[in-house]
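Note that this complex is displayed minus one protein chain, with the remaining chains in position.
Here is chain A:
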Amino acid sequence: MQLIDTADVQRRIDALRDRDLYVHLEMTSGAYTAYYDSTKHPAANFITNAVVRFSHGGISGSGPYRVGLKMENGWIYTEGLTHYEGTETDRLIMAGHDTQGKLIVSLQLSPEPF
C-alpha cells in the first residue's frame, strides 16, 4: 500500500464506471477500543462482495481523502482514506490507516469477488 495519489485514484475510479463490480466496504473503531478507553463506543461494520455499479465518482479532500460513487439508486461514500494499492491492475484497493498504522476504514472495488 502507498499513500494516495489522488490523480491516479481518480483515473482508476473513472476506469471502473458503468460496470458490475464487487465491493468491500468496511469501517471499524477497533475491537479493543472500549477496553482501552471506556468512554469510547466500539463499532464496526463491513459488507463484502455485494455487487454494485456506479456511473460517476470522485476522490476529494486534502488527506485523509473522501470518495463518493453515484449509483443508479444511491451512493457509496467513504471518508478517512489514506492509502491505496498502486500495483493493482483491475482492482481499486483503498484504506484509511491511523497514525499507528491501524486500519480504520476501507473501500475496495473489483470485477472479481474478493
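Throughout what follows, a residue touches a chain if its C-beta (ideal position, glycine included) is under 8 Å from a C-beta of that chain, and two chains touch if they have at least 3 such contacts; residues count from 1.
Everything that follows uses one rule, which is that contacts and distances are computed from a predicted model.
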item: Identity of the absent chain, which is to be given by its UniProt protein name, from "ATP-binding cassette domain-containing protein", "Bacillithiol biosynthesis deacetylase BshB2", "Stage II sporulation protein M" or "Peptide/nickel transport system permease protein"; value: "Bacillithiol biosynthesis deacetylase BshB2"
item: Sole residue of A:G30, A:G68 or A:G86 that reaches the chain not shown, by the stated touch rule; value: A:G68
item: Touch criterion as defined above, residue of A:Q2, A:S29 or A:S60 at the omitted chain; value: A:S60
item: Touch list for chain A against the chain that is not drawn; value: 56-58, 60-61, 66-70, 74-75, 77
